[in-house]
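With one protein chain removed, the remaining protein chains of the complex are shown where they sit.
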């Protein structure tokens, strides 16, 4: 039901059905799968967008998306945004910082877009924005470090 | 089986059994309960420690604790550390930033300690450190904003 | 020689000569004037750009622009970018974070551009990018807090 590229970090898999049919996700990442799963795809302009659908299980006690859920999705999006800079290499997150701009409710389409502000070397800098139904929710920046060549 | 203080944000509940018997946690926060649950208690010196036991479901595809899990726990710890400064008020996170210092494996005791660097007003500044079996894993800082008096 | 709008925080002054003739700057801010001065203006698209010319006095011991100089300029740029959101109100910086992307040498034109990711309320979120001769040098984000209405 899915086409997967195997890796020691799990399998990059193409979703075959549902709202995110045709989008990619990482199979074999227990926390991410349980929190999401989160999906990403390459847009026509060459940028990468990440997305998932907000459900009640992503909310905090106040009925809005939990900050930890937003940060988990941002950590996922760092690597999606850096897909081309990583060129298949593994990497780890050194720093992740987020400004919480507005709430997201259950039912919203959650998306993350951003750009590599510096790539090319071993240290890759990314910044991005998470939106809920198009409204700003989290401004984030992160530093990831390439740890191996394929 | 549990004593709870009700609130619109869920119920602050005392765990009755298991490794964290006697520790408090928030019942009614879907994402946090599903990610954790995470626990906290007041130490004899008046500081607050947060903790949970790392399980395979908290790991990433590489077998180490997912950055999003660490950030979710840090977001929980912000409020635990600020318990006295908040004095029961509700608050929201404005900013959360984390430096990833080292990996945590399944089975480790994960703890967070820290201090309020500025409280008293509406804006509360916190910093802390997450450890896995006593080894540094995440250095974090956060800004939370009081949104209501009880 | 200059037209100034007086304020308890100094005078917003229009530069009358030199490379930045027609640009605005704050007169009466000792550290900023001494570090810069830094200038800003409104672009035709409604955004605000900040700028100054890198000189040997802005460099560190290695011959590149000092990180503190970049952060001082970013702190200036936060308020320039938030000009419309502030609408003349005073504000203080709550948080400033920067990722250092690349060096700037003496002689370069240093510019900062960015956007308000959330304004309107008392807490204003900004992010931006500093460049040297168009090359990325600092990715920054900041949170400022309105402290008074005019």
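Here the chain labels run A, B and C in written order, and each chain numbers its own residues starting at 1.
Everything that follows uses one rule, which is that a contact is a pair of C-beta atoms (placed from the backbone, for glycine too) under 8 Å apart; a residue touches a chain by one contact, two chains touch by 3 or more.
Keep in mind the model is a prediction, meaning the values are calculated, not measured.
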From B:22, B:63 or B:136, residue that would touch the chain that is not displayed: B:136
Where the unshown chain meets chain A, residue by residue: 94-95, 97, 123, 143, 145
Hidden partner chain, residues of chain C it touches: 7-10, 26, 28-32, 34-35, 56-62, 65-69, 71-73, 75-76, 90, 92-100
Where the unshown chain meets chain B, residue by residue: 97, 99, 101-102, 117-118, 125, 127, 129, 136, 139, 141, 143
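Note that only the chains that are shown with their structure count from here on.
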Numbering shared by both copies at the chain C-chain A contact, with half separating same from different: same
Chain centroid nearest the full-protein CA centroid: A
Turning angle required so that chain B lies on chain C, C-alpha fit (0 to 180°, nearest 5): 180
Chain A and chain B: spacing of chain centres that average the CA atoms, whole Å: 23
Chain centre separation (chain A, chain C; CA means) in Å: 31
Junction residues of chain A - those touching two or more other chains: 97, 99
